[in-house]
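Next up is a structure, given as structure tokens.
With one protein chain held back, the other chains of the complex are shown just where they sit.
Our next item is chain A:
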Amino acid sequence: MAFNYGQFVSGGVGKQLATTLGLPRPTKLRRHKLGASLVPGEVLVAGHGDAPVAERVRHLLSEAGVKVATSPSTSVAGVVLDLTAIETPADLETLRGVVGPALKTLAPTGRVIVIGRPPESATSVAQAAARRAVEGIVRSIGKEMRGGGTANTVLVAEGADAGVDATVRFLLSGRSAYVSAQVFHVAKPVADIAAPADWDLPLAGKVAVVTGAVRGIGAAIADTLARDGATIIAVDVPQAGGPLAEVANRLGGTALQLDVTAEDAGAKIVEHAKARHGGFDIVVHNAGITRDKLLANTEADRWDSVLQVNLLSILRMNEALIPAINDGGHIVNVSSIAGIAGNRGQTNYAASKAGVIGMTQSLAADKTVVKKGITVNAVAPGFIETEMTAKVPFATREVGRLMNSLSQGGQPVDVAETIGFFAWDANRGVTGNVVRVCGQMLMGA
């Protein structure tokens, strides 16, 4: 078995050594459990000025059975701060005054959520400066936090406050365990926001197509969406038919063997989904490959196959999928940190994964897509513990694992949880977003 720093320092000699030398010791993250409370403790809710969103959050928390704390001196499991009403950088004092003291007593795996407005829609230069400052503060808080805590920013457009609930719920919950220092953009919903009857089954009654469902992150996506109530259409190449059957049968879904790069792949998915399930609500474009080489040594076929599987196939499939997906559906693409920060030996992969971001943002704004009430988002995983990363050479792997604010690699389920969140009907104000699931990796921030 490969050496794992995180496990080494979690007990015995490793723990002593790490403590003596002051080395980082990763905290076991709080992950979503069926029936567990949204957040394990009270949540401090505060705001600047009339703080219109804070009121929504208090209401949401009381509905979820979470106690709202009002004083920064109390030990809390999370802090939600509404800065939507700030006018100038001077108003940021509210944040220092509330979050600063709270950080001293914040429980392990605590949450800091700062809600603001997009700088682009500011009415004055001073306001734009103040609004943009929020992101910088929160990213710094993420780096200061210990004990598996995370800090994220939520920017809500004017008049879109109702859409904030889903994001706040997600960020407080264990579903966002490995998501830190991200900026969530909440706009006017593309379709009616529909809260689930049961928050433990936010995808009940939905049909979800997951490509590349056999291995690592894909299997976790299928498992997680099924756990949340969705019926799964598990898609993978015919060569992986045996393991694909295992995934489908485990989840009570159906298996569809096809090569995503085939001309008729999208049509085949639509045909299967309509015939067998009466349609589909969620598509997760997860299938992807790597063919790493330095650009100088990359042959045309290595270049092309990665672009074909990771990007062109999605563009082609979407031509069939978008007209067929149920109105109010959700498309989620899997990008990568390499698509944001770039990676040595991965020009082809980075091209495809950065392309996915461009595609996501453009498609989210597409008239047909908006008219159908479909959200389109992307996740960009950082270092995730999979078979693929287990093969990375030791030193590179440990650097990958530790070079983030949570001092550990993420689990496939962490990526899957963010994808699940994008697929909620309660979450129709978030579209065109690219969220990194990377524990605030130092790379490409």
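Side notes on the structure shown:
The definition used in the following text is that a residue touches a chain if its C-beta (ideal position, glycine included) is under 8 Å from a C-beta of that chain, and two chains touch if they have at least 3 such contacts; residues count from 1.
Simple rule for what comes next: contacts and distances are computed from a predicted model.
Chosen from "Urea ABC transporter permease subunit UrtB", "Acetyl-CoA acetyltransferase", "Na+/H+ antiporter subunit D" or "Pyruvate dehydrogenase E1 component, beta subunit", the protein name that UniProt gives for the omitted chain reads "Acetyl-CoA acetyltransferase".
For the chain left out of this panel, the touching residue among A:276, A:302 or A:372 is A:276. Across A:35, A:159 or A:242, the single residue that touches the chain missing here is A:242. Touching residues on chain A toward the chain that is not drawn are 234, 238-259, 262, 275-278.
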